[in-house]
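Only one protein chain is missing from this complex, and each of the others stays in its spot.
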Amino acid sequence: MGFSPKPTDALKLNLELYRKLYLARQAEESIRAHYAENEMKTPMHMSMGEEAIAVGVVSVLGPDDQIFATYRSHAIYLARTEDSDDFFAEMYGKETARLKGKGGSMHMCDPERGFMGTSAIVASAIPVAVGAAFASRKQGNDTITVAFFGDGACDEGVFWESLNLACLMKLPVLFVCEDNGLAVHTPQSLRQGYRSIAAIVSKFNCQVLEETSTDAEVIYDLTRKAINLIKANRQPVFMHLQYYRYLEHVGVNEDFDAGYRSRKEFEEWRQVDPVNLQRKKLLGNGTSETEIAKIETKIDRQIENSLKKAKDAPFANDAELCRGVFS
Amino acid sequence: MGFSPKPTDALKLNLELYRKLYLARQAEESIRAHYAENEMKTPMHMSMGEEAIAVGVVSVLGPDDQIFATYRSHAIYLARTEDSDDFFAEMYGKETARLKGKGGSMHMCDPERGFMGTSAIVASAIPVAVGAAFASRKQGNDTITVAFFGDGACDEGVFWESLNLACLMKLPVLFVCEDNGLAVHTPQSLRQGYRSIAAIVSKFNCQVLEETSTDAEVIYDLTRKAINLIKANRQPVFMHLQYYRYLEHVGVNEDFDAGYRSRKEFEEWRQVDPVNLQRKKLLGNGTSETEIAKIETKIDRQIENSLKKAKDAPFANDAELCRGVFS
Amino acid sequence: MTRNLSYREAINEALVQEMTRDESVFVYGIGVPDHKGIFGSTSGLAEHFGSDRCFDTPLAEDSLTGFGLGAALNGLRPIYVHMRADFLLLAVNQLANMVSSYTYASAGKLKVPLVIRAVIGRGWGQGFQHSKSMYSIYGHMPGLKVVLPATPYDAKGMLISAIRDDNPVIVMEHRLLYDVSGEVPEEPYTVPIGQAHTLRPGGDITVVAASWMSVEAIKAAEVLEKHGVSVEVIDPRSVSPFDSETIVASVKRTGRCIIADNDWLHCGFSAEVAAALAEHCPSELKSPVVRLGYAPAPCPCTRPLENRFYANAVDIIRAAEKMLGTNPLDLSGEEFYSYEHKFQGPF
Partner (left out) sequence: MTRNLSYREAINEALVQEMTRDESVFVYGIGVPDHKGIFGSTSGLAEHFGSDRCFDTPLAEDSLTGFGLGAALNGLRPIYVHMRADFLLLAVNQLANMVSSYTYASAGKLKVPLVIRAVIGRGWGQGFQHSKSMYSIYGHMPGLKVVLPATPYDAKGMLISAIRDDNPVIVMEHRLLYDVSGEVPEEPYTVPIGQAHTLRPGGDITVVAASWMSVEAIKAAEVLEKHGVSVEVIDPRSVSPFDSETIVASVKRTGRCIIADNDWLHCGFSAEVAAALAEHCPSELKSPVVRLGYAPAPCPCTRPLENRFYANAVDIIRAAEKMLGTNPLDLSGEEFYSYEHKFQGPF
């Protein structure tokens, strides 16, 4: 990690991106495979489809940069920590997880590694990120605070208040709007009284960057640009990034039979699936099928191993219930 | 009243505007003269300076149009009702007022005359106006709902939510932002992370109109245009209107010695004082000093009379305390 | 005619019947017209009544509450639905500063026939942001009515009462109740707001248990009855207005009271129930009042801790035994947590 010039070795970067993409994807595939066993008793808001954003943004960040995110953060968390042991322990609600299962899928939190927590109340973590950025500046740190949120968050007043605050105070905040066009099942046409969020935000004192690519490297490059802008202009940057949510809003299944969207749309996005895309790119860049398979196998084993450890681990005992309410 | 083509008789209109301007101004002058007696035990947020906006906008409205406003609504209320009896009875907290003194200066409300109430929680009445406009449309009425609010209200998230909602649902709302550059004593440079609220709002699905004039007729004409736009486009209109607050935020005194603004600025705005301006215009249009004095004397008497009645009236008895909590 | 309906079906029927009866009733909120229809409670409404009477919204709880107020002031009867009461916390300003006082602020000239439905309490691994109830904070505001229907019968009858009420009413529905079934008349009917309901008569102990806790209390009462303890179970049904009389009268008879709530205890509704006893019948209490509810912590996700977070029938039984000074029963043969086991998958 560490914020540094883009590796001159583009291949190295692309391998790193692929490793994280594949980890995020396969961890979720593993959840899908095991969820019906009813041992992971936590509502799952799956990342599948957004991996390029999670991996692309996170891979630019330095160790002291901070991330605030949402209930839909599997990919972000894994891209940041690559710690599938902790991830699965938390999914299974076990004592061996850092949070001992108190958080679950919606509330991962690992402040020591800059993953500062999430909110499942839409948009509620955004102002917290702004406050964190204020602290960073006040303390003379040269760090960035990233607020990840969905397009639905822009409906909430607190988004506008937070945007205004960050722009007013010229804080080093990177707003990352992960736009999948939906809030649960509600399309933007039923939620937005405007044509373009980017056009509106660009009238605030900040910079706006837009992208529809599912190529993690493109997102990576854009994020580097964003962070450079934040530092150069002492202004926040708002990134508007589109992706397609593969699965139902909450849960591990597809839901193209529900009627609110078509499988055809999905099939189109699948053509540019972020994991496949990156894999193909590696192959095109001269990485051999064997090399890639080696990476994949390693991650498959890692996940399998994490999953097994999680299953075998004990639950926290009752004393944990009221521990940590106060400092 | 009644929404109708602009009177071909411009003089008649200008006389009407002056009557209301003078009433609003003199009613407040009367408050200033009597406040120290400590009988009007209600915090006063004075309109002085904004009369052109209040009178200009309100004079266009039809009898079924609805107004939602703020704690700073003396001029709006008087422009709408011209009922100084009720006004002063409420300021003195007397039983003879429609609200029997329960509301006071901050909470005037006269739904029978389309003055639907106010909020002293900044921005909180704006979504209520949007809901009223929804009802109007749903019931097939051809009415307009006006939301008056200050520039400070645009800081609040609920403003953005309400704007989005009205634009999304294409509701007949006229947003009137009365911009005096201040929220209490805080200037916009300490509150706004953007250059122009009008520029931002214009990116929503609505029309934006801006004006800095203190000429009530100019505001009147602009409001007619706004209402035509609302009806023609089936979209809300946002009017951004500037004025200068003559007195302290709350209370009846000047406060140029407080240090947050200069008397010089005030003197400049006084050159275009909305009441004087309209008086001069009338004189220029051929109205005689005597005619004007006649209008003024009538209003002076009306106010004096209302004030006396209010002072003499009894307070409501204790049984009123818990009456009207529920329907 | 009476049929066996689930709680969700009972709500749905109330909505269909009231929307049919009165054109001014409309339903809005995130997800109300979608294929999930707020756990089935709003299913079919959009199809039947059209998208201008059952419609989706932006995520904007604060403004949409004010929106409902503005519509209600003008004679419409809005029903704003929240999939989770946790989201209602974004609208506390509108409720406390606007909705609850608008009638008073107009000296009684304006009515506010606004209904807010919100799902409360335990679901399934939902953690600390999707499990709150907090009805006491709404009950604390004069000008609001707050009800907690606990049976399919009350779900229909109290929702119809709420819709026809000219005042703002918050209807809070416990997530676990959605799967409970019971007898529900087909024709529309009302259940008056502000009357407690004695679900089970008994002479030894009064258990005051609202919403889901009434199910736990009934279970506890059944178990205790087998062992000769007679428990009276009272469902307050309404936080505000609050029928303290029924509860006080019962405790005057039994001399003992356990209050079992779906919420934190401190400054909660359970405190108001206990306060009513301190105000009206302290000398009739044979033993101190006991309150059961959420553990004093945010709600954890993992199941074993979640099980300890919520009070349940076993806790009620243990509290009753302590109060009566009897030995702990062997409960190994009993089946508890039947709904928690039945309930699976998110939300």
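Of note:
Should a chain be cited, it is by its letter among A, B and C, assigned in written order, with residues numbered from 1 in that chain.
As a working rule, contacts are C-beta pairs under 8 Å (C-beta built on N, C-alpha and C of every residue); 3 or more make two chains touch, one makes a residue touch a chain.
Small disclaimer: the values here were computed from a predicted structure and weren't measured.
Every shown chain touched by the omitted chain in the complete complex is listed here: A, B, C. From the set B:H107, B:R137 or B:R245, the residue in touch with the chain omitted from the display is B:H107, counting the whole complex. Among C:M19, C:L73 or C:L89, the one in contact with the hidden chain is C:L89. For subunit B, the residues touching the chain absent from view are 38, 41-44, 93-94, 100-107, 119-123, 152-153, 155-157, 183-186, 190-192, 250-251, 258-260, 315-316, 318, 320-322, 325.
By the touch definition given at the top, subunit A reaches the unshown chain through residues 66, 68, 98-100, 102-103, 107, 109, 111-112, 116-117, 119, 121, 124-136, 138-139, 145, 157-158, 161-162, 164-165, 168, 323-327.
Seen from subunit C, the chain kept out of the figure touches residues 62, 86, 89-90, 92-93, 96-97, 100-101, 104-105, 128-129, 132, 134, 136-137, 139-143, 239-240, 242, 264, 266-272, 274-275, 277-283, 285, 287-291, 296-298, 300.
The criterion applied here is as follows: only the chains that are shown with their structure count from here on.
One simple way to say how far apart two chains are is to compare their mean CA positions; for subunit A and subunit B this gives 47 Å. Annotation for subunit A: residues 155-157, 190-192 touch two or more other chains. In subunit C, the residues touching two or more other chains are 57-58, 60, 62-63.
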